[in-house]
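What follows is a short report on a single structure.
Just one protein chain is left out here, and the rest sit where they should.
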């Protein structure tokens, strides 16, 4: 047992830190630290900086232009970027579509799409969920009917994150309605400019436009946009779900969040003392910090296994559940910490006045508390994860 | 709305208090307060005192010699006896068998058995649970086969509380194995002296002999010991389960327990101050006291409904769950409060020396903590209760 | 012992519930929230006419209620419908202070409040006071017959709509002393008074108020100089009951929406409520709702007794805990739909959670309970 990084790993970490010092624009890290919403340009800017360095695609094999890092390197990179308040990389093209194309796509698809993902020319979004099919993806209804050298797609997708910025969408569609639910599904690449596609915003409870509904009305998609074989789409989607569990625990985000709560609690005063010295608040803070210390080590254990070539098993489901509980608890502490200043809605309706209401750290906390309830709902709800864990561990 | 007792109710409470002041033997209340185990004689002594006063059977109609109190009176009596550290009344004959006999028994059975319950001549125990049938009573296997004017009983009962003191047992037995599981069950009264009955102790995890296994090997039971009709026993058992939910919340016990924890926490010192002033301990204590204040009112709301003639519905299941959680939490606080002195096992093996190890309040706390895990298991586990609640409330 | 509402309160409850379920649906309410005023003058007037405000004042004060169970009855229904109109601010806090402290001429304002024609806001909290009621840095200095106010007041709910603010200011004593705090009626158009308004996260509006050499006549003082703290404590005790009851009503709605969702939404071919894990968690919500209901009864029933403060602390702690559980579990059991702004639960959950930020959160009330229990 050795809880420390090797010399090589430390050297790599130092390299990442030096890069972030030099290349991460302060405007971006300030926005992330203040939990401001990032615009499309902000995300594209950071994307381009990473691409220039060759660090945009840690998971990709080198032959496709990736960094091909091992699990420990990826972890170090994630940890350092989270601590430095770098923007998150939009994952839909890079981490979700690309591995599927690399494994199952045609040579033509790989040659055409992968470079466009790196260059930022294509912004992908994901078309999996439907109004009637959330965690129960296999029951999806969007139909694609072959008509000569096209598919005609009809149906509706929902919870499409950042779909308003995307020019491409990868979709699960039903190509054979007569077989068992999980069969008969295909994986299609669709241009968002195709006639018949309409994107409607869904405003979330914190007032933010983050997700969308996407409607398909007789949308014509060339057959060469099919990935792999017809009716095998479920296999590709599952491949993604089981192999792509990057940063599932969100340790770096929790650490950054905890530091932020501590800063708030040092600044706020309760009963004439810093809030951080209040016994009840200090106890809540300590409990979550203790949980986080343990989870960080669980995370490293899995990473260490992965670096040694072992596939992560049901442990990633465990990390997902615990990770979301911890992040949500930290969000709750932040809300609690700011007291009455959690009440204002930091909307742009505070006309032309960009000064925050109350201390600047207070502005995002309520929105973050409510918005991050999604962590335990989307991406395989915690209930789904618990079911998987029990099944695997009791199935024996 | 009026949270206070009426004048009549206050007068009744004063009467109960006066009676307890005068008649409750100090040796008994001291033992209860110290959570010492009561012997058979202790229980019989208090039984006789209540019987003399005519207060032994609050639930029974007057025609059978009961007090026939309303729900509020019963509650006041329970609350006052709990606070005065009176022994619990052994419920098997008085509260569990008697209502069944009164509703479904023959005139002969009523005339013979009910007075013997009051006088203490008979000590009843309950033969419901079996090794394969806990919460799932309907799957019970003990067989009774009719043979002339007798039943021949074979099988095994378990978790028979205080069966070692009993001279009688009321049993659910299977009289027809060929029908659906809940049918074909009969309700039999059996003399414990009948040849073929063997009682074996089960020692619980706190070292106490409280429950037993009872084995039946060709036990001959006269047919006149059948209650009601053959194969209808499940109906009678259910009647009991739904109608006899006296003191299900255990408010009085929790209040007494909480007072006891506070006394301990005032006496114990942590970091040079009384433990009760330790912020973490004080918070734990306050949380459970706040929960208990609310539950006491929930309890009164149900009692008030019952006194007005409304049958308690699924609210009793809710009280059962919350009541056990609160009692168990109080037990946990008591264990925690005594620190290292929770470790000794207060066994009689401390040869001939009856002084407690450490402060006298420390002796029973660990045993009570572990023993009271049973509260959420026996008498319809909390899982069963949650299932009932959901079914009733979602069945709509 | 009697846990039934009086006939009058039962009628009020029925009337309110019927009116709100007819008139205050999700769409209407969300439009109100998005409006510039953050409230509906029409709804306000109609509810005033139905007696909602009068029920919050005693007969002596010109109303027909004013006891704990009147307050809890009204606010439970407001909470159930997710009402964002500022009854707490104008009636309980504003009207309540004037009714308690005002001289005859000031008391005429109470009539306007009950009639629905005047809004009031309590400008008490300050940027660093958090939940500490006695922390008042705003100063009041006599200058001839006038009084000059200087200071900053934060998250003054309903300030923009109010005709009058009730401003707390210190005439003597140290910054956290209970003695020395006075209350003043200050017209919103007073020179030197500026406000920066903004919407609130759970609906309604508030403002940051700055008092820069605001001059008012000494007659604008409510009650005795330096003796305002007791009355503040009194109306905030009523507000505690109101907030707890409001949260209870909202929690009831959340649990009902959850039941409907669990019984109607299907997954893998079955209603999701038939999956035992969700069924048991739903049962746990119902169990805690019984606790919450009893806690509100305790607070309302003890409001006029010596034990009011401790009971309030107990109730607000419990409601805060159960409220968080209900809000989070209801959202979780719904899944994505509950994350969208137009779904009723989204607003209801925000109301529940934001109650925990007015006049003390869970921890504040726990500490208060511990202190009062030791006393």
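Assorted remarks:
As written, the chain order gives the labels A, B and C, with residue 1 at the start of each chain.
Here is the rule we go by: a contact is a pair of C-beta atoms (placed from the backbone, for glycine too) under 8 Å apart; a residue touches a chain by one contact, two chains touch by 3 or more.
These numbers come from a predicted model, not from an experiment.
The chain that is not displayed touches the following shown chains in the complete assembly: A, B, C.
Listed residues A:86, A:100 or A:318: the one in touch with the omitted chain is A:318. Counting over the whole complex, subunit A has residues 1-6, 9, 72, 276, 282-283, 286-287, 289-291, 293-298, 300-301, 303-305, 315, 318-319, 321-322, 383, 385-387, 389-391, 393-394, 396 touching the chain that is not drawn.
What subunit C contributes to its contact with the hidden chain is residues 275-277, 279-280. Within the complete assembly, residues 129, 134-136, 139, 158-159, 202-205, 207, 268-272, 278, 280-281, 284, 328, 332, 335-336, 339-345, 347, 349-350, 353, 357-359, 366-367, 369-371, 373-374, 376-378, 381-383, 386 of subunit B touch the chain that is not shown.
In this section, only the chains that are shown with their structure count from here on.
When you average the Cα atoms of each chain and compare centres, the chain farthest from subunit B turns out to be A.
Taking each chain's centre as the mean of its C-alpha atoms, subunit A lies 53 Å from subunit B.
With touch defined as above, residues shared between interfaces to two or more other chains in subunit C number as follows: 366. The set of subunit B residues touching two or more other chains comprises 283.
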